[in-house]
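A single protein chain has been removed from this complex, and every other one stays in its place.
And then subunit A:
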Amino acid sequence: MKTMTGAALWLVRLAYLTFALFPLFWLIRISLTPDNLLYSEGTTIWPSSITLANFTYVIEESPFPVFFGNTVIVSMGTAVAVTLLAAGIGYAFSRFEFAGKRALMVFLVITQLFPLVMVITPLYQLLAPIGLVNTRIGLIVVFTAFNLPFAAFLMHSFYEGIPRELEQAAMIDGCTRFQALILIILPLMLPGIGATLGFVFTAAWSELLFSLMLITSETKKTFAVGLLSFVGKSGVDWGQMMAAATLALIPPAIFFTLIQKYLVGGLTAGAVKA
């Protein structure tokens, strides 16, 4: 009976994984398919021969390495900026009582209600006079602004999971509030910081709308915008587009591998009685 349930569970997991990962598989499959087989062989699960020509073209002849570099800068910049700011905001929301706190929190939620398309024009008009249009810094500023509210709430909920008594104990043990934050709270916040970094990095990595509108010069494009350049007048160059997209998956994959151990919860276990 037990093995039956176990087997059924694995079957469900397998079905889910197949469903979730199939598009990814298809992406890689097409990126490896030679151009001449792409249409002739149709939708066979694996092409009769494979090639790395799409990858060599993307890396050596297309401007994609530059796009990657831009995207890494913008995504990392956004992730770090948002996480630092959200760490401060979340801490204040969690630990301090101040006038207008509730109003401020509601206001942050409200900013999330507007469709992004609505704010593009005003945003452009705001950024243009101060020279932030068509710059990577401009993108970082805009992404940071839009990701900050959610990240602040995420951080807030992680802070709420850490008992106040821990800081109080530390402050009695000789810490200032800031020392208690750095020595006691920060190590316990690593899962929250990891989650926030990961969330914001991914969001910024694949952002298209603002990058498309705010960046015009070829040397500052992010890869999401760059992908569109494979859509030509005469048709879409699927193989190269998929090769570029496959490469674009690598940085987030590396990033998540690095932070994944902090994403595992349970670090606060044993601090207080549950």
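Quick notes
The rule is short, and it goes like this: a residue touches a chain if its C-beta (ideal position, glycine included) is under 8 Å from a C-beta of that chain, and two chains touch if they have at least 3 such contacts; residues count from 1.
Everything below uses one rule, namely that contacts and distances are computed from a predicted model.
Chain not shown in the complex: UniProt lists it as "sn-glycerol-3-phosphate import ATP-binding protein UgpC", one of "sn-glycerol-3-phosphate import ATP-binding protein UgpC", "Aldehyde dehydrogenase family protein", "NADH-quinone oxidoreductase subunit N" or "Monovalent cation/H+ antiporter subunit D".
For the chain missing from the display, the contacting residue among A:T121, A:Q168, A:T216 or A:Q260 is A:Q168, taking the whole complex into account. When you scan A:V72, A:L188 or A:L212 for touch with the missing chain, the hit is A:L188. Only one of the listed residues, A:S49, A:Q125 or A:T176, touches the absent chain: A:T176.
The chain not shown here touches subunit A at positions 163, 165-166, 168-176, 179, 184, 187-188, 267-273.
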